[in-house]
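Of the protein chains in this complex, one is absent; all others appear in place.
Think of it as A and B in the order they're written, each chain with its own count starting at 1.
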Amino acid sequence: MLEMILITAVKVFMVLSAVLTACAYSTYLERKVVAHMQHRVGPLYAGPYGLLQPLADAVKLAFKEDLVPDNVERVTYALAPVASFVPAILIFAVVPFSNGFTWFGYDIPGVISDLNIGVLYIFAMTSLGVYGIVLAGWSSPSKYSMMGAIRSSAQMISYEISYGLSIIGILIIGNTLSLTEIVAQQAAESWVFFGNWYIVKQPLGFLLYITCAIAETNRAPFDLPEAESELVGGYHTEYSSMRFSMFFIAEYAYMLGVAAVGATLFLGGWNGPFLPPVIWFLIKVFLFMFLYIWLRATFPRFRYDQLMQFGWKVLFPLAIANTMGTAVWVVLSGQ
Amino acid sequence: MTLDYAIFLISAAVAVFGATMMIMQRNPVASVLYLILSLVAQAVVYVQLGALFLGAILIVVYAGAILVLFLFVIMLLNLRSNPELSASLPPLGWFTKVAVPVLMVVELYFVVDRVIWPPVPTGIVGKNPDFGSVETVATMMFTDYMYPLQLTGVLLLVAVVGAVVIARRESAEPRKTTASPDNRNEQPIDTVAG
Partner (left out) sequence: MVPIHAYLMLAMILFGIGAFGVLVSRNVIVMFMSVELMLNAANLVLIAFSRALGVVDGHVFVFLVLAVAAAEAAVGLAMIITIYRNRETINIDRYNLLKW
């Protein structure tokens, strides 16, 4: 019993530090990749190739003055960064990052908690992510924050439905809600190592998942809630210093979480030939993150009505069609 | 006192605390947040009773959808804390307003007190680990309870249509035929921001 608690604590600590480091270096990755796509060089001076830039940013943010504007709703103002940060981190509790290993004679599964309702748990956590943004906008005495928050809550409610429906196809085929089992189902059977990945069986679902995931995490081209050119900074306009950096980390943690879930559901999780499972998992998450940044550098921002039209009139019917099609296919093929 | 009992007591205390604070608040946003706290604690109790699926659904449906809708409406109407709305009792009728719930609870207490039942097996790992899993609930729902399920679907559809019809603003200016739907949505935002 005590050993189990200790092992879990160590695992939680390792995953948490890995996620936070990955968050920091996602900002570096983003700046570097976007810079090169725009024929610039990006951060260069802090350390070799600017590799210490995240550290410099963190130090800079930590030493800034923590300004609290007048007329804020104090409690919710302080609560909002935490409320957006915690659900993003909690997603990683059910994501299997490896097939398990043996340490000091203990068999350690490669996941913090193998819930048999893992997918539902992820839905629950992503749906809680909206609170941080809404509270931030509500408690700041600023119309930009308010507009950002209202936009974001409408957007997240709208896209969450398609986000959920895009995964249903996998649940119908896979017959399970446990992420560990879903990964196990995608193991290679022949030399075509990606033959069983759900991206092959659910290409439309994959596209829907990517699109809705970007909208859920408020990233470009769906970054209306924090559209710099029209809303200053959106919901976190009035935040500074560490509170601002918490929002920042939360956004990247959320992106990483969605990327990790996408890699697990569609790209076979840690499955892959030759390389160790953890490395495969990290490669897939990296691909997702690169896609995120690539899209950001490529597409212009949607207009708000276009965003809503796209969500409700394109993505939602497609998601329902995908679900129906998968159900019919499963029945007809007699699986 | 077993670990199970301790978990139950803690989550029950949090649930009651959240519910109490919810009705005491002047600020509607704080009320929503306390209700979320209470619901999360109740979800823990659900999970303890083996209802893993419903615990997750409670969070997804309530915290993720219904209460976001509440917050959205509060923001849309810009309802800051208002002393007029505090739960102070009006001079007339306070007796009924307090007595009715108190009597109800007392009555319920006498009913509960007479329930003769063996202790409930709790904890996630019971005799039957499948109890309350998605498979068992779904099988029951799509076989024995097919008819109520379908009716609920119809009810939801009616509710969606009804909500849209009720909340539609019958504005003086006729809606443009090429109307972008944001036209309607953005009007309250303007009043909010002002």
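Assume a contact is a pair of C-beta atoms (placed from the backbone, for glycine too) under 8 Å apart; a residue touches a chain by one contact, two chains touch by 3 or more.
Bear in mind the structure is a predicted one, so any value in this text is a computation, not a measurement.
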item: Displayed chains contacting the withheld chain; value: B
item: Chain not shown, touching residues in chain B; value: 2, 4-5, 8, 12, 15-16, 19-20, 22-23, 25, 28, 31-32, 35, 38-39, 42, 45-46, 48-51, 53-54, 57-58, 61-62, 65-66, 69-70, 73-74, 76-77, 79, 84-87, 89-90, 96-98, 100-102, 104-105, 108-109, 112-113, 115, 117-122, 128, 131-132, 136-137, 140-141, 144-145, 148-149, 152, 155-156, 158-160, 162-164, 166-167, 169
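As a working rule, only the chains that are shown with their structure count from here on.
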item: Whole-Å gap separating chain A and chain B, where each centre is the average of the chain's CA atoms; value: 27
item: Complex contacts: residues of chain A adjacent to chain B; value: 73, 75-76, 79, 115-117, 120-121, 123-124, 127-128, 130-131, 134-135, 137-138, 143, 146-147, 149-150, 153-154, 156-157, 160, 177, 304-305, 308-309
item: Interfacial residue positions of chain B with respect to chain A in the complex; value: 27, 29-30, 33, 36, 52-53, 56-57, 59-60, 63-65, 68-69, 71-72, 74-76, 133-134, 180-182, 185-186, 189, 192-194
